[in-house]
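Removed: one protein chain of the complex. Kept in place: all other protein chains.
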Amino acid sequence: MENVIRIEIVTDGLEMREVIALLGEIGVSGYTLIPRVEGRGGRGWQGGDQLTDAFANSAVMTACDPVTAERIVSRIRPLLKRHGGICLLSEARMVKH
Amino acid sequence: MENVIRIEIVTDGLEMREVIALLGEIGVSGYTLIPRVEGRGGRGWQGGDQLTDAFANSAVMTACDPVTAERIVSRIRPLLKRHGGICLLSEARMVKH
Amino acid sequence: MENVIRIEIVTDGLEMREVIALLGEIGVSGYTLIPRVEGRGGRGWQGGDQLTDAFANSAVMTACDPVTAERIVSRIRPLLKRHGGICLLSEARMVKH
Amino acid sequence: MALDALLINLLNPPVLFFFLGFLAVWVRSDLDLPAPLPKALSIYLLLSIGFRGGVELSRGGGGAHVWGTLAVAIAMSSVVPLLAFFGLRRRFDVPTAAAIAATYGSISAVTFIAATSFLQTLQVPFGGHLIAAMALMESPAILIGIALCRHYAPQAGDNGRRGWRNIIREAFFNGSVFVLLGSLAIGAITGDRGREALAPFTEGLFKGLLCLFLLDMGLVSARRIGALRQMGAFPIVFGVALPLLAAAIAIGVSVGMGLPRGDALLLTVLCASASYIAVPAVFRSAVPEANPGVYVPMSLAVTFPFNIVFGLPLYYSLISRVIP
Amino acid sequence: MALDALLINLLNPPVLFFFLGFLAVWVRSDLDLPAPLPKALSIYLLLSIGFRGGVELSRGGGGAHVWGTLAVAIAMSSVVPLLAFFGLRRRFDVPTAAAIAATYGSISAVTFIAATSFLQTLQVPFGGHLIAAMALMESPAILIGIALCRHYAPQAGDNGRRGWRNIIREAFFNGSVFVLLGSLAIGAITGDRGREALAPFTEGLFKGLLCLFLLDMGLVSARRIGALRQMGAFPIVFGVALPLLAAAIAIGVSVGMGLPRGDALLLTVLCASASYIAVPAVFRSAVPEANPGVYVPMSLAVTFPFNIVFGLPLYYSLISRVIP
Partner (left out) sequence: MALDALLINLLNPPVLFFFLGFLAVWVRSDLDLPAPLPKALSIYLLLSIGFRGGVELSRGGGGAHVWGTLAVAIAMSSVVPLLAFFGLRRRFDVPTAAAIAATYGSISAVTFIAATSFLQTLQVPFGGHLIAAMALMESPAILIGIALCRHYAPQAGDNGRRGWRNIIREAFFNGSVFVLLGSLAIGAITGDRGREALAPFTEGLFKGLLCLFLLDMGLVSARRIGALRQMGAFPIVFGVALPLLAAAIAIGVSVGMGLPRGDALLLTVLCASASYIAVPAVFRSAVPEANPGVYVPMSLAVTFPFNIVFGLPLYYSLISRVIP
């Protein structure tokens, strides 16, 4: 088992493409995506409006080493500033094949 | 980055409205909802029965300060007692816009 | 509140049946399942292909005591080896009814 | 005659698709109707049957029997749960007995719809007000069930926290009742002009989508059979006997009122069928102590298949003996 | 006459289902069309209307007016947002004013479709090129809105990070425009032979599925009404006045061009309707500073119901006075 940082990012569904592109650039080994979650925060209710995907969130989780985690945090901050959302970091141990 | 408590509550989908009302009363700054998850626990299998939403769970996650966390725990306990489900707390760091 | 290990397993949706059977054998008290998540890892993109469920992941989360956690890890490892995916462990406190 | 009716029913495509769903579970096929499709189908069926009932009503059919039938419908949906509850109290805890009572007092829209499709095959007419009767029978039993529970086990339920207001709203304005009544009203307002515009949707597709829905009901029903195993013979006996009793009463009343055959069959089916949508949706929240592992399989895995396969032709052959 | 048209419109099943959706929210029913059904319905409606427009075009209808109508359509979808923007600048920040401008310059496909269904009820013909006009009006207003925003508030938006290329692609190739134009092309290619093969799908089901979609629109629209409360009278006044102004201009132009009644109504409805799909989808990403809590409810909870219920018959009765 490996010590990792578990990072969880929730943001506007339309921006998830960008978040994922960013994870790719930084070079994480993998990530898991929940394509449609709802939520409430400073910008109000994001419950999906059935007509477009413009008002729902997505969540992504990635397990990575602390250095990569730092880089993700610094790159994700401006994006969250523009489009809202949160990013949580916690310690975990990972079993990989 | 801010130290927060990450709270995760899983309970009957029909009761989620009440859980959310409760979070609102306590005054969390935000939360993220996965509207439809399945599960097994003391009350058996909750896999959705396709006909109603009466047999599926929902999960909600909120990041908050330790004091708010305490209040959530004490308020959520009777609800979990009546309708089943669990509530998990863990430490995390949060990046917010 | 009880100290528990929060285990999170992401793997191919088709194998989830086996993971759940395994959790049952080991005797966890409960688990929560997100039936359809997407992801990327060593085996490429798992985004669902709309035609079959053969290319999407599932995620399962269970809160259990450390001994049970050890047993889950040792049983899940070969399955992840064959079919891909990850397993994350972290510390948490649990409120149960 | 009874055998004839049975055969006609068994060779109806919807019933055959119901068997197919059952069979899929039996051979452990991975067949599944993906998640919101069954719900979408049930909205379609309620909308269509409601609309057609409304159009029928706008034609002024039903005559003298309309109000009488509606009154009987409501009365039956109050009598059946009382009968059931006092029969069940010694076997189950109060909340579960109350939930079973509500289950059998309320109705199964799909059973009703299958009955209309059976009547169409036989070219027997029926009145649009029976559809209104169905809508009216869905909720009262739920309220009676909850009242029974609160009276005989006041500590159970949500300790009265959830006011009657909420419960009444949930019972009367739940999605299925609402779509049914709303479409009935729209059908009654637009009448035959509206019917013409919507017919390819509400009538053309009806039987096909009913087949698809019954395929799903077969899957859902068969998956609940497992839960029956641990409960002995009682749920099976009760799940067949109570519908037979309710049907006998309903046929008696129908004869007394002089209802025509079609209306009599539909009224009978409403009384004999059991809910598996509205009742669990309300009881799960309001009376979580009631055990859904009991009342749902009884309704879904015993009474529903019994009615769809044997009940319909049986009731009809009885009715065609006593109503000329 | 105006009252007649209003009545005909109000008794149309789709409009009644829209009311039903509204009512469901009002009585707090838990009625809901499950998640991808509304999106699937909107794809169906766009595909069908596009295909039928294409078939119509393949017959060479529309005559001399075709190109003129398309030109007017594009021109109106540029003029309306400019009018709106300069009227709104003092009340709202630039990004929100620009988003509202784009909203009212763009169109609502469902309002258009309801208008075609209204014309069909009255048996008034219309040209297939109006459907092409609809497709052409969806995007220009979005580009103008973003251009206005970048010019008057250059620090807002994504600071130009997202190139025009991307924005143009999102505006012109978003799913709904693409399905509409694609089906139009396929209809035009396959003509009446294709029509025959697809008619039970594209025409038979059309009105029924429109009812279902409007039921959902009623739910969605009513849920947005709450957001209006905090904003005073302005959004309501604006959400009715701007469509009336746009409609007046459109009717004037139609008379000037000598358009037949059906075409004039559809052109008017396009100008008077407001977007709630394409505009939020693009603006949420490109100009997150614009407040969707303002521009979406204005479009969805004010202008959409106004047009569906009162606008259609009002515009038509005006048109039938000035166009013989």
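Observations on the model:
Per-chain residue numbering starts at 1, and chain names A, B, C, D and E are given in the order in which the chains are listed.
The rule we apply is simple: a residue touches a chain if its C-beta (ideal position, glycine included) is under 8 Å from a C-beta of that chain, and two chains touch if they have at least 3 such contacts.
This structure is a prediction, so every number in the text was calculated from the model and none was measured.
Within the whole complex, touches from the chain that is not shown fall on C, D, E. Note on the undisplayed chain: of the listed residues E:16, E:33 or E:47, the one touching it is E:47.
Although one chain is not drawn, the whole complex shows that of D:125, D:154, D:208 or D:226 it is D:208 that touches it. Although one chain is not drawn, the whole complex shows that of E:201, E:234 or E:310 it is E:201 that touches it.
Even with one chain removed from view, chain D keeps its contact list with that chain: residues 11-13, 16-17, 20, 23-24, 27-37, 121, 200, 204-205, 207-209, 211-212.
For chain E, the residues touching the absent chain in the complete assembly are 35-36, 39-40, 43-44, 47, 169-170, 173-175, 178-179, 182-183, 185-186, 189-190, 194, 197-198, 200-202, 204-205. Along chain C, the points of touch with the absent chain fall at residues 12, 14-15, 44, 48-55, 82-84.
Here is the rule we use: only the chains that are shown with their structure count from here on.
Traced through touching neighbours, the fewest hops from chain A to chain B number 1. Distances between chain centres, each the mean of the C-alpha atoms, put C farthest from chain E.
With each centre defined as the average position of its C-alpha atoms, the distance from chain A to chain E rounds to 35 Å.
Mean C-alpha position of chain C lies 46 Å from that of chain E. Taking the mean of the C-alpha atoms as each chain's centre, chain C and chain D sit 40 Å apart. Contact with two or more other chains is made by residues 34, 90-91 of chain C.
Contact of a single residue of chain E with at least two other chains is seen at positions 33, 35. Pairwise, the chains that touch each other are A-B, A-C, A-E, B-C, B-D, D-E.
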